[in-house]
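Removed: one protein chain of the complex. Kept in place: all other protein chains.
Labels A, B and C are assigned to the chains in the order they are written; within every chain, residues are numbered from 1.
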Amino acid sequence: MKRFALATTAIDVDAEKRRLDDSRAGACVLFEGWVRNHNEGRSVIRLDYQAYAPLAESEGEAIMAEAMARFDLRAALAVHRTGSLAIGDLAVWIGVSADHRNAAFEACRWIIDEIKLRVPIWKNEHYADGESGWLHPDNTPVESDS
Amino acid sequence: MKRFALATTAIDVDAEKRRLDDSRAGACVLFEGWVRNHNEGRSVIRLDYQAYAPLAESEGEAIMAEAMARFDLRAALAVHRTGSLAIGDLAVWIGVSADHRNAAFEACRWIIDEIKLRVPIWKNEHYADGESGWLHPDNTPVESDS
Amino acid sequence: MNYQLLYFASLADRAGCAGETVQSDATGLSALYDELRVRHGFAMDPARLRVAVNGQIVDWSHALADGDEVVFLPPVSGG
Partner (left out) sequence: MNYQLLYFASLADRAGCAGETVQSDATGLSALYDELRVRHGFAMDPARLRVAVNGQIVDWSHALADGDEVVFLPPVSGG
């Protein structure tokens, strides 16, 4: 069963979350990345996400398998949007279930950090002033050195 | 607007989550505490939660206000069930939204830890062997010294 | 003086009721709890209890007034 997916349309959060159910689990931690209307002091109107899909999927699966091995979890899932997103849209969803909350919090945090570091997905911000730009992992513009 | 509530029936997670929406927020972290089918090596069949309601509500509100002051959040909400719950039922729901994920993760974790420490709610576990017992915050039985 | 006592969790089980009105000469919380230990056989060390008077957490040194609602709170276990 796949644990990581790219989605070209809205993520079905309810369906994903049901896959976390486990009667042995006492804790569930969910992370949602939403499209913010601002970044580094600039007003953002929309975002485009571009992915190198085959590698993004294999890197994503590798991260999820590593999370299952590193933390005491019952389930871990992640879905990342691609394409054009509006302010408030769900860009990434991560869900984990575990017997205890410590593992659930740590794993969820670890997964989003690894996704941002390793999965080949790029964010292009479109600003209110008409400009746009690709971003670095720390959300600073890549423009100057591309 | 209240940020903490006790619920005597199933928590309406979707309605609560909509109250976290904020176009400035880029991160949302949700915690759900589920009724586990085991604790400390014993098989659990159901749980009862008892609350000293007026104090639970005022302590809960104080925790949420403190979270808003300590962390850089847009919204923070928590709902705790009382009464009889079955395995897999949602016992506590916590949701926070923030511009950045670091604050969202830290605040969500802090809130559930504080609730477990301070809010006057008690958990009575009913075991498969017919016994039952009130629990300490660390989930060990209170029986021996009550 | 009359106090409205409420009991929760293991203390309610031991007292066999959710609350009661108690007539007492005690004006301090420690003295009142000692009376209840005798009456109900509470075994829990007061060092492990918090106390609420009229819906507010108070210090054990809090002075009681006639008619107060008093709750000795066992360690909580919500979440």
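Quick note on the criterion: a residue touches a chain if its C-beta (ideal position, glycine included) is under 8 Å from a C-beta of that chain, and two chains touch if they have at least 3 such contacts.
Nothing here was measured: the structure is a model prediction, and the numbers come from that model.
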Visible chains in contact with the missing one:
A
Consider the whole complex, including the chain that is not shown, and state which of A:V44, A:V96 or A:I115 touches that chain.
A:I115
In the whole complex, not just what's shown, which of A:I11, A:A91 or A:C108 touches the removed chain?
A:A91
For chain A, which positions touch the chain that isn't shown here?
33, 49-52, 54-56, 58-59, 80, 91-92, 112, 115-124, 134-137, 139, 142-143, 145-146
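In this text, only the chains that are shown with their structure count from here on.
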Mind checking the centre-to-centre distance between chain A and chain B? Centres are C-alpha means, answer in whole Å.
25
Which residue numbers or ranges of chain B touch two or more of the other chains?
33, 112
